[in-house]
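One protein chain is absent from this view; the other protein chains keep their places.
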Amino acid sequence: MRREDFLREPVKHIKINGKLTVDELIQQFKNSGSFGAGRLSTACDIYEHMLRDEKCTVFLALAGAVVPAGMRSLIADLIRENLIDVIVSTGANMVHDAIEALGGHHYKGHWIVDDYLLYKYHIYRIYDVFVPEEDFTRLDYKLAEMYTEIAAEKRGKSLSSNEFAWELGKRLSDKNSILRAAYEEKVPIFLPALRDSEFGFIHWLHASREGCKDPLLVDAFKDVPQITNICKCSPRNGMIVIGGGVPRNTVQSAALASKRGMDYAIVITMDRPETGGLSGSTLTETISWGKVKGKADKVMVIGDAVITFPLIVASVLERLGKEFKRTPYLKRKNLLPVEEA
Amino acid sequence: MRREDFLREPVKHIKINGKLTVDELIQQFKNSGSFGAGRLSTACDIYEHMLRDEKCTVFLALAGAVVPAGMRSLIADLIRENLIDVIVSTGANMVHDAIEALGGHHYKGHWIVDDYLLYKYHIYRIYDVFVPEEDFTRLDYKLAEMYTEIAAEKRGKSLSSNEFAWELGKRLSDKNSILRAAYEEKVPIFLPALRDSEFGFIHWLHASREGCKDPLLVDAFKDVPQITNICKCSPRNGMIVIGGGVPRNTVQSAALASKRGMDYAIVITMDRPETGGLSGSTLTETISWGKVKGKADKVMVIGDAVITFPLIVASVLERLGKEFKRTPYLKRKNLLPVEEA
Amino acid sequence: MRREDFLREPVKHIKINGKLTVDELIQQFKNSGSFGAGRLSTACDIYEHMLRDEKCTVFLALAGAVVPAGMRSLIADLIRENLIDVIVSTGANMVHDAIEALGGHHYKGHWIVDDYLLYKYHIYRIYDVFVPEEDFTRLDYKLAEMYTEIAAEKRGKSLSSNEFAWELGKRLSDKNSILRAAYEEKVPIFLPALRDSEFGFIHWLHASREGCKDPLLVDAFKDVPQITNICKCSPRNGMIVIGGGVPRNTVQSAALASKRGMDYAIVITMDRPETGGLSGSTLTETISWGKVKGKADKVMVIGDAVITFPLIVASVLERLGKEFKRTPYLKRKNLLPVEEA
Partner (left out) sequence: MRREDFLREPVKHIKINGKLTVDELIQQFKNSGSFGAGRLSTACDIYEHMLRDEKCTVFLALAGAVVPAGMRSLIADLIRENLIDVIVSTGANMVHDAIEALGGHHYKGHWIVDDYLLYKYHIYRIYDVFVPEEDFTRLDYKLAEMYTEIAAEKRGKSLSSNEFAWELGKRLSDKNSILRAAYEEKVPIFLPALRDSEFGFIHWLHASREGCKDPLLVDAFKDVPQITNICKCSPRNGMIVIGGGVPRNTVQSAALASKRGMDYAIVITMDRPETGGLSGSTLTETISWGKVKGKADKVMVIGDAVITFPLIVASVLERLGKEFKRTPYLKRKNLLPVEEA
């Protein structure tokens, strides 16, 4: 590269004259183009590219307390609008989705508080969000019943984590529920560590009940070929990762096992690479594995997803406009390699 | 506190239906109210409160590469619109402001690059921003001349860092320059570590020139009473801190020395408290010192300022509307305790 | 609290006169007592307390690339010395343990490297550690055989993640293997997200083989009562968490489900609370849930576990001395509520 190649495009300074739409501000970030602002505007471009690419399947990986923090309807709406094709989540996010679907709530709280008092009051804290124990108890009771019902229907046949998620969705009626929306729209939700959440405790309740002979059986490995085949059947794949952890790893492993590699990748996280954990690993590191393609359109946004993900969605929805309609490739081709609930 | 007091306000989930203005999105964040989104919306409220409080002086502390990253015009505009009353900055940000005022540029680059090649090409890297050496050289030459001219005018009289900044601003003609805007609008710019930047090297050039008998003298301590008196004369004080470091400490020390304590405080940073440094220290820790009042309206936003500060400004400008005019208290009362340049 | 209560114990400054043992340095940290040094010395005290408490069961939760980074033998030795009673791990750490048990290696590399070249060379990168693809291929082949053998032995009976781990350990002969040591010492290893690792891909290989009629069945929920009962049967429980994620959550959930709450807790992480994720959540937050007792002996060490965990172990082993022998409570009482492999 010659010297002048490094000095082509000057930073244009951000100007805010009166009222701006979200995408107008993101365009300013694109023009300034540096540090977090540059990365965020690139993330918007990449999500837009994924959606305009008619052969791309879009994965959303959810770790962290995405639902308690207020992104439940946002994700349910993305599912209903066909702007997300596959979800991989921690169990906990779907637990919190179900809590609200059953009439429970998350409450605005504070992070400086007497936690022992909360304990005595039976209130659980998630940073600055509070959840009353009774909302968990209601969930335990109602879901244990659903487990029994599902087990009876399945008669000893084992489920994958995705079939489990859809079975729950089928039994929830709240339109704003992620589980419900995914069930209705046939968007697979994989929960690779579903036992590591209230879903695990509820299973214990359910299996300990008098008369429970054939408790609900979820096969730990059954979803592996399902998610891998989704990657394989898609001409191109893109991922949006919130947080990292098991959901990020599961999506990336599907890209590796299917020998496809992601064509588009957005990771939103506060983790960093230096301690060697997967959540903070760079998107160049993933290239060495073949999880992300060498020429993929990719970016890592270092920031709080509760701020940056809605910014990305708002910017991209504004760009696409009301007219934009999308039918995911796998649905169009009737290729979704997952059994119906 | 009773149990029900913890469970008053449910998290309202974010909804993005089509095009949103920046403040419409921030209002969604206020309704969800949690994690980073809650903190960011609180920061918008606090800046709005500072500006609507007719007796409040607003300090902006700038550390980090705020100017290279594209926030130069934004800050110059805030000065010209009387939305910022005092600036405390690293020397480097004003160096980079002057570079552009003299025709230089910052260029969009990348953070994965052969730095030794850049070195051989005489290109300096600031994360993903590039600056050519010749823009520094032009600065060195022109500012060394200005130093000589200022020294001649002052005839051995020492300057404070603020007087130094205004003398530079007087000699720059670029309307988008922070230094120029501050000079024109009589907004003090304190540079408590000005020697720690190209301004220090330029002084050496200037003082080493043949025939330089009385080099420009900046008194390291002269700005201490100036900034302290600004706090003292203001019925209320508010600070917006970007980054931390010396600028944050200088503003907080003025609040302490004046025995006023900040009434409003916003800190935007990626630093955390655990290692004990000032930049990551919490705004409750500052209460113990009296730097921030016990009842101050305050928030710490953990995030990249190049994203979050423009969001705050855009949201607040939208709220204030085109009609809003503000005359800072100290200007109204003619109390600005700083000598004119 | 009276004023003098806040001013009881002066910071004693660290002195390094010639050669120090690790615990001598940690004692200096205890005397200085501040910031990270204070927290680290507290962690040493807490691990010592866990081990000297004859009624305490010690859980170790492993997330992040603990094995590739060089802590494999350290953990195997802790198991063999009866200094760790239960392990909860990501699948990946046990995958990397098995890779070395089968003759593979991790190699010292670098984090600035051409990842696309590595990809072409079939070398996988984990920050600054390299693993050749052939070591994974050997693993795939050998473990797929083991899966088939285990499935044949179990004849359709489902396994828990712990039984799966012990079955593997039974078939590995390397004395430095964590899986082998755990199998020999009857230390349960729970892998709540085992499908999210090469173990999942290997299952696919195994199940796709010609003639595979009854593939190995791991019941996603079967380990829930097992780990919960361990907490329940132990008069006291302590946890050491490296990293966070699913392993931390699984241990804490067992403490909650068993209504015991941890009596001792050490968390070593680089994650922070502000974005609301579990990995960075404070140990006071966990009190609100009942996962950690209100009066627990607890500390969070913000730092790289590859540095701090060996420091803790070295300090505590030095304190305990060669003579110290420990028989875990559950083994003494013959209460370990887990089926043998």
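Chains here go by letter, A, B and C, matching the order in which they are written, and residues are numbered from 1 within each.
Following the convention adopted for this analysis, contacts are C-beta pairs under 8 Å (C-beta built on N, C-alpha and C of every residue); 3 or more make two chains touch, one makes a residue touch a chain.
Source: prediction; values computed, not measured.
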> For the chain left off this view, which of B:G169, B:G245 or B:P328 is in contact with it?
Replying inline: B:G245
>> Among B:E9, B:E54 or B:D196, exactly one should touch the missing chain; which is it?
In response: B:D196
> Thinking of the whole complex, not just what is shown, which of A:G33, A:G91, A:G261 or A:G276 touches the missing chain?
Replying inline: A:G276
> Residue-wise, where is subunit C in contact with the chain that is not depicted?
Replying inline: 1, 3, 6-16, 18-23, 25, 28-29, 31-38, 40, 65, 68-74, 77, 105-109, 112-113, 117-118, 121, 123, 127-130, 132, 176, 284, 302-304, 306-308, 310-311, 313-314, 317-318, 322
>> Could you pull out which residues of subunit A are in touch with the chain that's been left out?
In response: 34-36, 39, 272, 274-276, 302
> What subunit B residues would touch the chain not displayed?
Replying inline: 63-65, 68-69, 90, 92, 111, 115-116, 118-119, 123-129, 158, 161, 192-197, 200-201, 203-204, 207-208, 215-221, 223-225, 228, 243, 245-246, 249-250, 253, 256-257, 270-281, 284-285, 287-290, 294, 304-306
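Throughout what follows, only the chains that are shown with their structure count from here on.
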>> Report the chain ID whose CA centroid sits closest to the centroid of the full protein CA set.
In response: A
> Which chain has its C-alpha centroid at the greatest distance from the C-alpha centroid of subunit C?
Replying inline: B
> How many angstrom lie between the CA centroids of subunit A and subunit B, rounded to a whole number?
Replying inline: 37
> CA centre of subunit A versus CA centre of subunit C: separation in Å?
Replying inline: 26
> So what's the Cα centroid distance for subunit B and subunit C, whole Å?
Replying inline: 45
>> Give the residues of subunit C touching no fewer than two other chains, as numbers and ranges.
In response: 272, 274-276
